[in-house]
Structures are given as structure tokens and as C-alpha cells.
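Every protein chain but one is kept in place in this view of the complex.
What follows is chain A.
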């Protein structure tokens, strides 16, 4: 890697400060005993304790993570298979249509997706709650996974499959031992993107929650109406901490994967 020039480094530093300053500002005040974001009085953990004492808030936090993990997992499976399906379509017109349909779902506004889900679920009689939120999150995550996996599939050399078949591999072997390992980085990228999409979605979730099931984004939104209390800061700090752990985990997975493929080549 080339060394960065001084001006580029300054620019980079400014960008990172702008991106991270609000988050650290928020976390800093989550330790404030003063009760507001105006002046810092003294260090306290009371707001974190308040989060852990409020079992309703904790359940919501856990719900948010469960929905994110499961919806990302399910949508990764569906999205990967979908991407493989799209690639195997021979007719290029058909393939482009499928891709466009996939992209339309990514750019369509969340509010509209949410409202249509609400109407759909109440029409076919799905009880609003965990299942409806999970289904909605899977639905809006699938197109993202497709988009993350596709480039890897397109980049793959077709003769790899032909060679495997010539050597006597069954179709199942080709899938398990050639295609999936090759597109693995795309699958992981899709999973993590779906995870973050699910974590911070408000608009869709708001419409499809019910029966006591809520996620953090919905809860914080209605809490914020009465002014941001420092409990919100504390919970945001916790979520940020979890996110950092997830990102570090992702880093280790990818670096291990690349080391391995590097070793066998």
C-alpha cells in the first residue's frame, strides 16, 4: 500500500472525527449524573443500571438482536439461493428483469413496504408480533443479500464447474465444494449487511409490531418524543458496543477465510 500524503491523512482524520464525534458525545453523556446533556456533572453508571433494571427495555433489546440474527440468517439462505438462481437463468432479458425487480425492492421507501406489510398481514390473518416482524425483516433483507452475493458469482470462472463435473463431481458436490466456498465472502457480507439493516429499521417495523413485541428503534422513537433521556444514551452505548464486537468478529472471520484460501492456492 502506498503511503498517504499529509493532506490526505488530515482529510481522512476529519472524516472520521465527523463520523464518530456524535456517537462518542452521546456515549460520554451516558455517564453523566446530571440527568441531561447540558453539562457534565460527575461520572455515574446509574443510566446503565436503569437499563438493566427495566426488564421491559432489556426484553426489547434482546428481541431486537434475535430478530436481527434470525432474519439475517434466513434472508442469507434465501438470498444466496436466489442469486444462484438468477445467475443460472440463460435468457439475458429475463435475467435483467429479475435483477431490476430485485433492485426496485431495495430503493422503494420503507414506509410503503411497512404499510403494505401491515395490510397484507392483517388481511391473511397473521398475528402481529414476533412472526410478522421477522417475516418483514427477511423480506426487505433478501434483495440486499442477492446484491452482495451476485458479484462473487459473476466473477467465478464457469470452467471451474465444468472441470469439477468432468472429474466426476455430482451436482451436489459442485454446489457444496465449488460454488459455496467460492462465494463465501459475499455470503458473509450479505449476512452482516442484512443484520445492520434489521437492527436500525424503524419504518417497516413500526407498522408490523404488536401484541407486546417491540424493537429498539420503535421504542427509542416513542421515548424520544418526551425528550431524549440519558437512558436512551446508555442503551445506544450498549448497542454501539455490541456492534463493535460484531465488526471485530466479522474481521476475524474474513481474515481467517482469506488466510485459508491463500494457503491452499
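The rule is short, and it goes like this: contacts are C-beta pairs under 8 Å (C-beta built on N, C-alpha and C of every residue); 3 or more make two chains touch, one makes a residue touch a chain; residues count from 1.
Note that contacts and distances are computed from a predicted model.
Going by its UniProt record, the hidden chain of the complex is named "ABC transporter substrate-binding protein" among "Cation:proton antiporter", "Cytochrome c oxidase subunit 1", "NADH-quinone oxidoreductase subunit K" or "ABC transporter substrate-binding protein".
When the whole complex is considered, the residue among A:30, A:63, A:205 or A:233 that touches the unshown chain is A:63.
Per the touch definition above, the residue from A:109, A:151 or A:181 contacting the chain not shown is A:181.
Chain A residues in contact with the hidden partner, per the touch definition given at the top, are 36-38, 54-56, 58-59, 62-63, 65-66, 69-70, 72-73, 118-119, 121-122, 127-129, 132, 176-177, 180-181, 184, 187-188, 191, 206, 209-212, 214, 218-219, 221-229, 253, 257.
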